[in-house]
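Before I ask anything, here is the structure I am working with.
A single protein chain has been omitted; all remaining protein chains appear in their positions.
We just call them A and B in the order they show up, numbering each chain from 1.
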Amino acid sequence: MQDKEPITRALIIGAGIAGMQAALDIANSGYEVVLVDKLPSIGGRMAQLSETFPTLDCAQCILTPRTVEVGHHDRIKLVTYSEVEEVAGQVGDFRVRIRRHPAYVNWDACTGCGLCQEKCPKRVVSDFERGLGRRKAIYTLSPQAVPNRPVLDRESCLHFQGDRCRVCEKVCPVGAIDLEQEGNTIEERAGCIVMATGYDLYSMDRLGEYGHGDLANVIDGLAFERMLSASGPTAGKILRPSDGAEPKEVVFVQCAGSRDPELGVPYCSKICCMSTAKHAMLYKHRVPDGQAYVFYIDVRSAGKHYEEFVVRTVEENRTIYLRGKVSRVFEEGDKVAVWGVDTLSDRQVEISADLVVLATPMIPGGGTVQLAKMLGLHADEAGFLSEFDASMQPVETLRAGVFMAGACVGPKDIPETVAQASGAAAKVLSTFARWGKVAEGEAAARAEDL
Amino acid sequence: MRARMSAETLTSELTRRIEEISGENLLKCYQCGMCAAGCPAAFAMDMLPSQAIRFLQLGLVEEVLNSDTPWLCAACQTCYARCPKGLDLSRIMEAIREIVLQERGDYIDLGDLSPRDLAEIPQQAFIACFRKYTA
Partner (left out) sequence: METSQLRIPYFPGCTLNTTAKGFDTSLRASAQALGVELVELPEWNCCGATFPLLADNILDLAGPASVLVAAREMGERLAVACTTCYNVLRRTNLAIQTDEDKRQKLNLFIEAQYEGDLQVLDFLQVLRDEVGFEKVARTVKRPLTGLKAAAYYGCMVLRPASEVAYDDPENPRALDDLLMALGAEPIEYAHKGECCGSYLAVVSAQAAAEMTYSILSSAQKNGAQLIATNCPLCQFNLDSQQAEIGRRHTGYQTIPVLYFSQLLGIALGLDADDFDWEKHSVDPRPVLELVEPR
């Protein structure tokens, strides 16, 4: 190690539930944390979820106390809307250059009153709402955003596109809008790094047999989560995107792209059996006279109380599970025709659906592979980060002082993510503690020398 | 009836030959049913394409040799286009036909076709039938 004393400060990349959990564990143990996320606010994918299996907790309700605690924590420095650009140094003294994207809002002055977004005349399709809802050109991801500070998206802003507008600037009561703002880079130093860059979903564009993502009433699981969310674009109502009608026949397709080494990804995405069962169940809660169908190859419900959850979906919510894949999905009038099979009854099956929900697989969060390269970490063929030793050192990477947790390591649900994040935090803490002991020992030795 | 299974029944000469001449590993199939879901001819078959593979996996070859499924496969490759494991069922069906043709002779007698059919059916269909349905 270096001569200087190692830095007992952690840098965490990605502020989803994994990054937040690790940050809180470390910060609550008395060490400083820098928490970086590329999005304007923290929470990651969990902020998009409705209710969580197997308990059906409201995701927002269990998430918000965490985001608020992270947001207010004395020892956590939040660096959102930012990306890590370069990492130099080594364990004990990483020097990290972080690029902050211009928000065109002076966040120190902003009070989060929301007037700018309210008055902004430009609406665009929202990624956070998975295309089902819209946001303004100046926006926060959600009303519960932490930090509750807006960013202005240059690509959609009328002013930046050459029109006269500057409405936000005019209405902001504290003059926080700064249309001349430029991005900047900051340097942070840390002794350890935790990777927590999470996941994206495999794009529906790549599923030609299911309409290439071009069919309005064929959506992915996260879009369905937004529909189910009380704070989502439909205020929790299940509505057919094409015309807003209440769908009475809903087909869920598991393994839409997963376990498919030929055209999709070879691995099992692990959470979809459960998220699909949850979707079918919540759909029936919202539309009691509707019918849900699930096409599946296997139902993998190996977590605690998971099998019981699936059984409830079948027995109580009377969801029909059809054993087999769906070969094609296409529009037929205002319906979506689904051609599947049930290999248990040896029948080709056709369903005229109002809505089709594809359980597309988790893939590593955007930028994970580049970060891995930058940090000298290994990733598998799919781009998920590799363990130092998959059995015995599951949160360690090949690089000393760099740990990892959550969906960037492989598909996993929230309980597993949180457990792994606490595991990674424990590794950081034990590293810091060891350094403390060494420092103490050295001090003692020096004292003896005197 | 119970299917008796043993190491011996699972490794019959016939399955081995089907794998060899089709060039496909039958155990790659994980029975997802994608092929059956999309097969345009399955409605007329007595056994779904995926089921045919299943019987072969289990060494129950006779079931497949007596089925009309291989003969109703149009080699359209819809199944192959979407099979997540990349199995080309049209090759497996061809292998099954080949074995039946060798064992039992022609499946159809092209001589039975009416003169009208002979005049109208495009050459390509004719030759295809000749190659797929006769020994």
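Things worth noting here:
Heads up, the rule we're going with is that a residue touches a chain if its C-beta (ideal position, glycine included) is under 8 Å from a C-beta of that chain, and two chains touch if they have at least 3 such contacts.
Source: prediction; values computed, not measured.
Check B:31, B:50 or B:78 against the missing chain and you find that the one touching it is B:78.
Across the entire complex, the residue among B:14, B:41 or B:58 in touch with the chain not shown is B:41.
Interface with the hidden chain, as seen from chain A, comprises residues 208-209, 212, 328, 330-332, 337.
On the side of chain B, touch with the chain left out of the figure occurs at residues 20-23, 40-41, 43-44, 71-72, 74-78, 80-81, 88, 90-91, 94-95, 98, 107-108, 110, 113, 117, 120-129, 131-133.
The rule is short, and it goes like this: only the chains that are shown with their structure count from here on.
A straight line joining the Cα centres of chain A and chain B is 46 Å long. Contact residues of chain B toward chain A in the complex are 30-39, 42-43, 47-48, 50-51, 78, 82-86. Contact residues of chain A toward chain B in the complex are 209, 255, 259-264, 297, 323-328, 339-343, 346, 348-349.
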